[in-house]
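Input: one structure, supplied below.
Shown here: the complex without one of its protein chains, the others still in place.
Showing subunit A:
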Amino acid sequence: MYRNLLKLRYAYQPQPTQLTPIKMTVREAINLAMDEELAHDPNVFLIGEEVGQYQGAYKVSKGLFQKYGGDRIIDTPITEAGFTGISVGAALYGLKPIVEFMTWNFAMQAIDHIINSAAKAHYMSAGDQKASIVFRGINGATAYVAAQHSQCFASWYSNVPGLIVLSPYDCDDAKSLLKAAIRNPNPVVFLENEILYSESFELSAEARDPNYIAPIGKAKVMRKGDHVTIVAFSKMVEYSLRAAEQLFREGISCEVINLRSLRPLDRDTILESVKKTGRVVCVEEGWPQSGIGAEIAALIMEGGAFKYLDAPIQRVTGVEVPTPYAFNLEAISFPKTEQIVDAVLNVLKGAR
C-alpha cells in the first residue's frame, strides 16, 4: 500500500478548478474544499470506508473517485484502527491524508493513533516527525441513531495538546476551514455535523476564491449585540441565531459567537464580547461535565473578564445521559432554541 502512495508524488497533475456557485449545501462545500485541495497538492488523498466507489457514506465525497481515481480516493476494509494507523504512517512519511470516519463515534477504535501517534509525534521527536493529517467525520447528534452514534467529541479532542480541533457551521466555515486544515502541517480534528450537511448557505465571495483559507484559531461574530453573549459551535450556532432573533423582538440584543476553532480557542474574541455585555450563555450538544462550556467559564475567570460579569455564566448542554433512540426522548435530550432563550432570560434576571 505504501508503494501506491509513493507513486502519488510523481504521477498527478493538478486539474483547473471551476467557477464556484453562490448557494450550496455544507456537504457540497466540504466536497469542493477536498476537490480543490486534491487538485492543488498531489500529496493529498482521501481514505476511509465507502469514500470511493460508493461516493461516501453520506455522499460527501461524491464525484471524487471518478475524478481522481482509486489511488487518491481509497476505499478501505472495515477497520478504523487499521486505516487510521496507515494514514498516520503516511503522514509521518510526508503525504497529506484526509481520513474520513463514518462517524467520530467509530473513531474511538482508532483514538490511540490520533492521540498517541499523530498528536504527540512532533513533540516527542523534537520536531523531526510532522504529521500533516486531517481527521474528519460527523460528530454529535444525527437524529434517530441513539447512543453509539450521537456522542459529541469536542471536549475530548480539544483537551489534547498537539491537535488542532475545528468545527464548522456554515458553508464558508466548512470550505475555508477544511482547506486551512488540509494545508496546515499539524494534525487536525475536523468535527462536522450530519444535519448541517443538507442545509444550504451562501458561500461568500471571499470563500469562493480557491486560494482563500480561513485563519485557524479565530471565532466569528455571527450577530452583534449588547446585552448577552451567546457562545456556540456547529449546529448550535443555528439555534443560537434563532434564539437571538426571537429575543430581539422582545428588546434583548444578543451577540452570537461561532467558535469555529475549539483548539486553539479564540480567547480574545470571547473575552472582548464578555467585557462588552457582561453576561454569557454557552451552548453545546455534548454533556456538561468537562465540556466546552466548562472551559469557557474557566477562561473568562482567568482572562481578566471576571470583574465585567454581571451574572454567573449559564451553560446549555445536552442531557447528561447516553442518547436514547425513542423520538420524543431524543427530542428533549439536546438543546434547541427554547432552552437557549430560557438561558438568556435567566442570565438577565434582575437586570431589567
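What we mean here is this: contacts are C-beta pairs under 8 Å (C-beta built on N, C-alpha and C of every residue); 3 or more make two chains touch, one makes a residue touch a chain; residues count from 1.
Note that contacts and distances are computed from a predicted model.
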Among "Cell cycle checkpoint protein RAD1", "Dynactin subunit 4", "2-oxoisovalerate dehydrogenase subunit alpha" or "ASTRA-associated protein 1", the UniProt name of the subunit that does not appear here: "2-oxoisovalerate dehydrogenase subunit alpha"
Residue of A:E50, A:E199 or A:D310 in touch with the missing chain, whole complex considered: A:E50
Touch criterion as defined above, residue of A:T25, A:Q109 or A:N159 at the omitted chain: A:Q109
Selected residue (touches chain absent from view) among A:I22, A:A147, A:A205 or A:M301: A:A147
Positions on subunit A where the hidden chain makes contact: 49-50, 53-54, 57, 75, 77-82, 105-106, 108-109, 144-149, 319-322, 324-329, 331-333, 338-339, 342
